[in-house]
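A single protein chain has been omitted; all remaining protein chains appear in their positions.
Note that the chains are named A and B in the order they appear, and that numbering of residues resets to 1 at the start of each chain.
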Amino acid sequence: MPQPRRLVEGNEAVAEGAIAAGARFFAGYPITPSTEIAEVLSRRLPQVGGHFVQMEDEIASIGAVIGASLAGAKALTATSGPGFSLMQESIGYASMAQVPCVIVDVMRGGPSTGLPTEPSQGDVMQARWGTHGEHSIIALVPSSVAECFSLTVEAFNLSEAYRTPVILLSDATIGHMREAVALPTRDELRVAERGEPDVEPDDYDDVMSTVDNIMPRPALGSRYAVHVTGLVYDRSRGGVPSTGTPSVAEGLGLYLREKIYHHRDAIARVEELEMEDAEVAIFAYGSVARSARAAMKWARRQGVKVGLVRPITLWPFPMAAVDHMAEQVRTIIVPEMNLKQMSWEVQAAVGGRAKVVDHGRIDGKLIRPEEIQNLIRREFYYHHFEETA
Amino acid sequence: MSALVDEELLEHAPHDTSLPRVAPHRTGEITQHLRTPKTLWCPGCSNGIVTRALIDAVLALELDPDRTCVIAGIGCAGRITAYLNWSTVHTAHGRALALATGAKSADPGLNVIVVMGDGDCVAIGGNHLIHAARRNIDVTAIVFNNSIYGMTGGQMSPTTFEGDLSTTSVYGNVEQAFDICELARAAGATYVARGTSYNYLRLAQLIAGGIAHKGFSFVEAMVACPTYYGRQNGVADPAEMLKVQKARAVPVDEFDHDGPRLRDRYPVGVLHHAERREYTAAYADVVRRAQAESRG
Partner (left out) sequence: MAESGSPTRAPARQEIRLSGSGGQGIILAATLLADAAVASGREVIATQSYGPEARGGASKAEVIVADDEIDFPEVTAPTITVCLSQEAFDAYAAQTERGGLVVYDERLVQATPLAQRRLVGLPFTHMAETELGKAIAANIVMLGAVQQLTGVVGAAALADAVRRRLPAKIVELNLRALKLGHAVASGPTGPRAPA
């Protein structure tokens, strides 16, 4: 039985999702528009025997999250653009050292202090490439309060399964709005537990994870004397640093990429609406996908065949869905609250098979359905549209 | 790393009876706690001495090695994590105390020892140092202070003395050096000690005292870097550098606090010891209260 329907704020749903996913550690630093996640967890975590700490800055916050995860706790932090930038170095560390953790970025207008209370999708590329060096990442984008909860749970499951940082890209609109939802209870959820490696400590250093068998990381202070490092390490020798052998560096780099990319069709989640006969598709994510859905419904009422492809997983890029879309439609409209960040990605994936129309907005205002409707009108210039929306 | 330790002499060295007793172990016993006997530390570097002192301190306190982890930053000191065969974490530069705060909070039963270099600890990681001290979290932080950035080849650090030469202070350093122990004390550390790699046994005892203390313990180990500090500042011989430590180190109860400091002389021993509520214990109370309220 789900809990009764009630009014829940997006940020609160993230916090409750984290608790439901088994998160027992949060470290963070106050920043609009993510602060409610910290506030809720400061009250909720000790109730379930967990730990909340407000750190001295975002650099310390992600550091503490990594430390807690290494000690065996499911851990998260939450921030917004400026703090997300400060966390990038350690997100790379978590990626390199294969530390499961969840980073919630409630996107606001930027760069710099920017528009603290207004929504943006300006961090989607920072989520992908914000840390230096070749690495892979998983990023999920909620477009409702219900998804703030369910995707937080999913983020923890993926972080444990692939031993990687996972980023939840919310935004000021989604984080601050309250919606009527019935949050699931723990027994309705699939929650991945970390477990222990299925080898004895003496053998642990000799057994390498493969792309298909990613061993859980043993906790600090367990029977396994682990060594964790951000240096290139030799996966076949217990993870000791090895910076002088190009083949070791390449092997590690390829493994870190492949352990996620090899599974990207399994990881990628995409919602497709009215795509069966669509001639034009809207590719939209997060809060903007709601405007896109409104525009798509308007178009259908007007009698033109428009569908919606909504990536829930933004990274790894949902290549299969985009590929399918490129084969089917003649035009793909990509509205986003940045200037072409994902549109370029879609264009590269489409490779000329369909026209890609971008539509960006960076004034801190959510893209409105009418803006997308105007683009749809142009694609169906031969169609007679009713005057009223 | 045993070259500078005379085991016979050590066995008869005088103990400070106010600190935990540390009976130095034989090299064979020490190396059981190492993954490898080889290090990338330069000949004459003191880091091996402090590493051995740390192992001796942990053995003297009979800590369970499985429940002991060492978290270190980036720099020469940080490499200790690749040598010790306990659970070790080689973090990003400056972040050891941040990770340690998370690890200790998530598992308060874990013995957490943090190793940092001077740049690691008070330049890039300075903010984490003062806040870990303020929280009084039960972590023992050991800073290997060689007054220079060694890993990157001899640049000035926040503990390079005024007037000293480095590859980035070629006209002589014009900045004042940090007294890290004073910083840690002012920020709220409840155990602050300074020792030297010259006085091995006392250093091991000071580290043991820090680990035994419940709260944030800060131990500054003055170490010699002949390769990058010594050679640029006219004392290239490792033994000479240790003798300089001996000449400058003054037991804290004999130290003239109004006289010259740091470059010429510095107090050694336990500089500050106080009892204050430890962070994870305080948070355990929060958990009890929150659970009682949510049940009630």
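Keep in mind that, in the parts below, a residue touches a chain if its C-beta (ideal position, glycine included) is under 8 Å from a C-beta of that chain, and two chains touch if they have at least 3 such contacts.
The structure displayed is predicted, hence computed values, not measured ones.
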Write out, one label after another, the shown chains that touch the chain missing from the document.
A
Please identify which residue in A:7, A:254, A:320 or A:339 touches the non-displayed chain.
A:7
Checked against the full complex, the residue among A:177, A:191 or A:208 that touches the missing chain is A:177
Considering the whole complex, which of A:291, A:313 or A:343 touches the chain not shown?
A:291
Give the residue, chosen from A:32, A:47 or A:236, that touches the chain omitted from the document.
A:32
Pick out which of A:117, A:243 or A:374 touches the chain that's been left out of the picture.
A:117
If you put the missing chain back, which residues of subunit A would it touch?
5-7, 32-33, 116-117, 173, 176-180, 287, 290-291, 293-294, 297, 366, 368-369
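The rule is short, and it goes like this: only the chains that are shown with their structure count from here on.
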If you average the CA atoms of subunit A and of subunit B, how far apart do the two points sit, in angstrom?
39
Which of the residues in subunit B come into contact with subunit A in the complex?
35-36, 65-69, 71, 74, 81-82, 85-92, 95, 98-107, 109-111, 127-128, 130-131, 283, 286-287, 289-291, 293-294
Which part of subunit A faces subunit B closely enough to touch in the complex?
24-25, 27, 43, 46-47, 49-51, 53, 55-57, 59-73, 75, 89-90, 93, 219-231, 238, 240-241
